[in-house]
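I have a structure here, written as structure tokens, and I will follow up with some questions on it.
Of the protein chains in this complex, one is absent; all others appear in place.
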Amino acid sequence: MSISAPRYAAGPSARTGPASRILAIASREFFRRARAATLLSVALTFFVVVTSVVVTVIFASFLRAPTAGDFESVYESPVWPFLMLIVAASAGAGSLAEDVGDRSISLYLSRPIRLVDYVSAKTIACGSWLVIATVGPGLTAVAVTGALGYASASVLLAALLGFVATGFVAAIFFTGLALALSSLTNRALYSGVAIFGVILVLYIGGSVVAGITGNIYVPYANPIENIRSVAHGAFGVSGGTATDPASSALTLVGSGVVLWVFALWRMRRVEVVSE
Amino acid sequence: MPVALIEVNGVSKRFGTVEAVSNLSVELSPGSIGLVGPNGSGKTTLIRLLLGLLSPDSGNLSVLGCDPQRDPLGVRGQVGYMPEHDCLSPDLSGIGFVAHMGRVSGLPKEVAISRAHDVLEFVGLAEERYRKIREYSVGMRQRVKLAQAIVHDPPLCFLDEPTAGLDPSGREEMLELLRALGRLPNHSFVLSTHLLHDADGLCDQVLMLDAGHCIASGPVRELIASHEGESVIRIQGDTDRFLASLLQHGLTPKPMDREIRVELAPGTTRAVFESAAEAGVQVRYLGRSVATIEGLFLARVELPVPEDPT
Partner (left out) sequence: MTDPVIQAVDVTKRYGEVLGLNGFTATIGPGITGLIGPNGAGKSTFFRLLVGQLKVDAGDLRVLGYNPWGEGEFRRMVGYCPEHSTLFEWMTARDFLTSLLRVDGFPKAEAHARATEAIATVGLSEAQDRRLVTYSKGMRQRVKLAQSIAHDPALILLDEPLNGVDPVGRAAVMSLLRRLQRSGRHVLVSSHVLYEVERLTDQIVMITNGRVIAYGDLHRIRSLIDAHPHVIDIETPDPRGVARVLASMDHVVSIEFPGEGRLRVQSRSPEEFYGALPGLVVREGLDIRAVGSADDNLDAVFRYLSEGGHGPR
């Protein structure tokens, strides 16, 4: 082993601001999640959404001029929410848990980084993956149908707005959920399983309880029903949902934010300097 | 008048009913500082306070002229921290991890990468820097932990048990690194360690805490100067006969650990050799008792288990 003084090639250099430090954490987190599971689930989402939307629109065009509602069809089956669960689990379950698990979080928080900066950086990374998965395929489907000339410009624009609105609402909810569950444990596996567990319990439980009691507020507890309702509202499809689209959107965004704040609060338990 | 590295004025911090730091006031100058004390003495709380991760209940602190309470990010931008526990992301290479921590500390990307190469070379990991951290040995991980603490070239580093878990040669190499770090101008560190012997060879100042109070602080030389006077003898052979012999020569030996301590007036070492000749033992070491941080510490801290009566 040799020992020599470090060379200070650049001399003392100017320091970057908080934004670029947050970006450094966010980009590392983003690329760390670009693993097979994430990439495959996102690719699968693109494939499923684009093919189902394009096929539905083409079939519709045989009967009549396609409407924005034809683009919404993808939200009617549970396949799409299921794909979002895989993306959320793969891209978000480990984001806080793994840093707590290997304790690298104590290094971040000993740096010129506040806890809220750190959690925000993780949110950006996880949220980016979810936005790619929620909004990306819809936009691609709009572009493909537009290019094939099956829908008018105004319908395409309406569908585009529908995909963006639904996608962002869903992404906010799933990001908040993934981070909150990730903050509860130090194993990505546990929080990943928990994401599935929570949604399935709410989905099945919500449907069953709503069916038995007939209470009109119970369906708001079912995120998948809420997303479907938001999609209906965003694509201008009336009726067919148990909840009011605006209220559902508020529920999803609100619970996403609450879950995010919960994650932030949970991370306060981390002791940077331990005994 | 040099600027104080760390100033603590009347700081108290209470957790529930426990006063972790109790009206503590110390001033430390730049250099190598040993922070020592038993578990629960307040070392951890003090480091958290100095990093601005906790606010004191009363009093104020200053680190490198910054107030960690008002400007925690300002302080943390200027210090490095090497935790005791494992803290490395196993999925990254050494260079990737250190460069990343450099960026998080506020270095622009290119500077962070070039600094990461420099500090990994400094800690002796030049050859292994592209390998994944999960393949690293304990000693290599300790080096990466040190590298990430100094990647942004901070004037002050907090090093928490840097030699923990290292084998003898690994420990010696880590201490040598820290010595090299301490020799660099304008590079101070606070070394928190249970191995007081390590602090002895490394630190020019010491801060000793016990139950949230400072029991000693300041330059090591001044602190331990007051502990001289005795001589130490180490022998090989029949200790009991040698002790009896010393007594016959009018000396009052005190056997401690595996050495014998005795007050010797200047020029009276002959009696020791005479005793040895009579008892038929070898004098392997004879010298003035060297005062150590460890000796000072054990003299000032109450032991939970009474020392043997011997």
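Letters A and B mark the chains in the order given here, with residues in each chain numbered from 1 onward.
Everything below uses one rule, namely that a contact is a pair of C-beta atoms (placed from the backbone, for glycine too) under 8 Å apart; a residue touches a chain by one contact, two chains touch by 3 or more.
Here the structure is a predicted model, which is why all the values come from computation and not from measurement.
Student: Which of the chains on display does the removed chain touch in the whole complex?
Tutor: B
Student: Out of B:Val36, B:Met82, B:Ile133 or B:Val220, point to the residue that touches the absent chain in the complete complex.
Tutor: Missing-chain contact among the listed residues: B:Val36.
Student: For the chain left out of this view, which of B:Ala164, B:Ala180, B:Ile215 or B:Ala244 touches it?
Tutor: The one listed residue touching the chain not shown is B:Ala164.
Student: If I consider the whole complex, including the chain that's not displayed, which of B:Val3, B:Val18, B:Leu247 or B:Ala277 touches that chain?
Tutor: B:Ala277
Student: Taking the full complex into account, what residues of chain B touch the chain not shown?
Tutor: Answer for chain B: residues 36-40, 137-139, 164-172, 194-197, 236, 257-258, 267, 269-270, 273-274, 276-277, 281-288, 294, 297-298, 301, 303-305, 307-308 touch the chain left out.
In the analysis below, only the chains that are shown with their structure count from here on.
Student: Which integer distance in Å separates the CA centroid of chain A from that of chain B?
Tutor: Between these chains, centre-to-centre, one finds 47 Å.
Student: Going by the contact rule at the top, pick out the chain B residues touching chain A in the complex.
Tutor: 39-40, 44, 47-48, 51, 53, 72-74, 76-77, 81, 83-91, 100-101, 103-109, 111, 114-115, 118-119, 121-122, 124, 148, 150, 153, 158, 160, 173, 176-177, 180, 183-184
Student: In their shared complex, at which residues does chain A touch chain B?
Tutor: Residue positions touching the partner: 1-10, 12-18, 20-21, 24-25, 28, 32, 98-99, 102-104, 106-114, 272-275.
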